[in-house]
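The complex appears here minus one protein chain, its other protein chains still in place.
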Amino acid sequence: MGSDRHDHDHDHDHDHDHAPIAEGSAVSDESLRLERALRELLIDKGVIDAESIRRQIEVTESRTPAEGARVVARAWTDSTYRDWLLADAKSAIGAFTGLDLAGTPELRVLENTASRHHVVCCTLCSCYPRAVLGVPPSWYKNAEYRSRVVREPRAVLAEFGTELPAGVQIRVVDSTADLRYLVLPLRPAGTDTWSEAELAGVVTRDTMIGVTLPRAAGDRSAGGPVSVAPPLGRPGQDDPSR
Amino acid sequence: MTPPVRLRPGTRVRVDARGVDHHCRTPRYLRGRLGRVVAHLGAFGDPETLAYHRPGALRNLYQVEFEHAELWSPGEAGVLIAADLFEHWLSVEDD
Partner (left out) sequence: MSSAAHDMGGDPAGPVDRSEPERTLFEQRVDAMQRLLCAPDRALFTVDALRRAIESLPADTYRGLGYYERWLRAMAMLLVERGVIAEDDLRVRVAALAAGGTTRRAGDPAGAPPPEAGR
């Protein structure tokens, strides 16, 4: 399942003329032909056009978890905003980020606490808060996560390197209907003096799904915005690794 | 016309155990299981008919919570599973 198909150096141009990279288990030639045939048939019938497809791809690819991270950072620092977010996520997120969420599914935010940890899934398909987080990762849509997270969430979390303190209740939320769920992770210790930008820097996509915990000290895990380190010598900052 | 909300938070409910041959959003791992209503989530068009491009009557949707031990054996303490289920799949379980 490697992605290492580009064995020569060139800018990644989406209209490249060599074989497309296969997804997961390799996309069959049959699928590639079907996609092209369907797309061209729809274009020729005037149902869609190539430009709209291209624009839609750009829009979709541009949606990243960064806005969600900013929402979390705001909720961590502003309890009034947090209350609004928990009561009416779409309106709170729309107002703060400027995202146009009209026509998108209902959204709810699940607040993690010292005694309760939420993790989100969709066992039936791949329901996911796309409007805020963008496209879900492959693992979220694949059989292993969907099958196992409702049955052995601690073991699944361990595969993500996540171990919750003893006594923390896990609540697995299966998005079976029209609502989409976003986790408000627990603010990590030692961040009391951090700015919102710094806080947003530790909020990755996976922390908003609930499979990982935001890490305040020294961790630069892939999958989200780059941490912004506070300036050296900042008063009250007791983490020597910064 | 929104249907009357029949289930209150805290109510113990049994998920119908019936098998269906059409699209539905009640996972098999919850069928026949006992849970507790957490919240009424609103009324939404019935996916079971919308999936066939027939009108979807508004149905009340609830978040229902299940103890891990109710669903799986061996059960694991400190784990809850919540799912969003439609009212027509839920019946009140008398104590």
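Think of it as A and B in the order they're written, each chain with its own count starting at 1.
The definition used in the following text is that a residue touches a chain if its C-beta (ideal position, glycine included) is under 8 Å from a C-beta of that chain, and two chains touch if they have at least 3 such contacts.
Since the structure is predicted, the reported quantities are computational estimates derived from the model, not experimental observations.
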- prompt: Among the chains in view, which touch the chain not shown?
  reply: A, B
- line: Of A:V47, A:A166 or A:A189, the residue touching the omitted chain is A:V47
Query: Which one, A:T64, A:T77, A:T97 or A:S126, makes contact with the chain that was left out?
result: A:S126
Message: Suppose we count only contacts with the excluded chain; which residues of chain A make the list?
response: 1-3, 14-15, 17, 19-25, 27-29, 31-42, 45, 47-48, 50-54, 56-57, 60-61, 103, 123-126, 135, 137-139, 141-148, 150-151, 156, 159-160, 174, 223
- request: State which residues belonging to chain B touch the missing partner chain.
  value: 21-23, 27-30, 47, 50-53, 56, 71-72
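Everything that follows uses one rule, which is that only the chains that are shown with their structure count from here on.
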Statement: Between the Cα centroids of chain A and chain B the separation in whole angstrom comes to 26
Task: Note which residues of chain A are touching chain B in the complex, please.
output: 106, 108, 123-124, 150-154, 167-179
- line: The answer for chain B against chain A in the complex is residues 25-27, 29, 41-42, 44, 47, 61, 65, 71-72, 76, 78-86
